[in-house]
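Every protein chain of the complex appears in place save one, which is left out.
Showing chain A:
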Amino acid sequence: MDLPHHGYRATAKPRARAAPPTADSVLFDDTSSGGAPAMNSQAYYTPGYNMAAPTNDMQGGVGVNNLFTDPMANAAMMYGSSLANQGKDMVNKEISRFMSMNKLKYFFAVDTRYVLKKLMILMFPYTHQDWEVRYHRDTPLPPRQDVNAPDLYIPTMAFITYILLAGMALGIQKRFSPEVLGLCASTALVWVIIEVLVMLLSLYLLTVHSDLSTFDLIAYSGYKYVGMIFTMLCGLLFGSDGYYVALAWSSCALMFFIVRSLKMKILTSLSSDSMGTASSAKPHLRLYITVATALFQPIIIYWLTSHLIRRAFHHLHHTVRTTQTEPLSTHMIRVPRVRYGDIFCIISPSLVNPGFYLSTFDKA
């Protein structure tokens, strides 16, 4: 994990020292301090790189102009790029009216080390000692520097991987069609939306003044997809026993994780009661919210994975049995033998691809 990143780190350090110490630089030190090719692509990045974009635009323009001798092509390219910039600005303005892009970027400021540690905590949270989210002058630290901070990268990737796995599980049972994939995706998405809405409603009704924003809740609600993927993989690889063992393990780990993470935010948040006499109903209700959220996770994991896995057990084990005990039988069932390598080949692209993108964001 460390070796490929030495080259990036060596070139990133001088650039990082030159960056101005604004709040943005905590998230986005410009690590692509390469030559002209990097600067050309820099010209089209989103406004998070505003401090680097103006100088790069000019240098990129000068470099590109030398390639075209035809002035008409030059003019057309200038016009095209200015049009693209205008369109991009307009889209950004419209989107930032609904949700703040800076807040969203905070959740995607991850690196490889954070992702690996977080995945380990999600699967085995019992040895993690310190669950406090660290702050830096009233703003929470980005996930790159604080392993307890919620992020949206892991939930998004886990959601997509879950959909791919579901398609593969259905394919093993010969029940696959593209509409089913879309249906599975929208079902899972609807459950996430329902859970987030119920959490928001209950936090509002009980006037819990925590700093849990909507994105935080989406993040905590999306962590269960990691457990779902683990459960489904064990179910596909090891059959019905493996499925239930993995379900029990990931449910317990996820419940522990949710209770410990939300306990800091909900149960110890400041209520607006200035006199300090906490009403007796409040701590109980807050505890109920936390426990109910935790209990909801295994239910939804079971609900969303069992119907995909159950019939796969028969297919997986019947094919193994027939090819082992009746190799020369003439009335062989014409079901293709499941190769476990298939499972790996389908899952690995979705796990490896993000790693390439992350390696460019790695910090020293």
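The definition used in the following text is that a residue touches a chain if its C-beta (ideal position, glycine included) is under 8 Å from a C-beta of that chain, and two chains touch if they have at least 3 such contacts; residues count from 1.
Methods note: contacts and distances are computed from a predicted model.
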Omitted chain (choose from "Nuclear pore complex protein Nup85", "WD40 repeat-like protein", "glutathione transferase" or "Immediate early response 3-interacting protein 1") - UniProt protein name: "Immediate early response 3-interacting protein 1"
Sole contact to the chain not displayed, among A:M99, A:L183 or A:I299: A:L183
Touching the absent chain when the full complex is considered, from A:A76, A:M120, A:I193 or A:A248: A:I193
Selected from A:S82, A:T139 or A:T207 as touching the chain missing from the view: A:T207
Residues of chain A in contact with the chain not shown: 183, 186-187, 189-191, 193, 204-207, 271-275, 279, 282, 285, 303
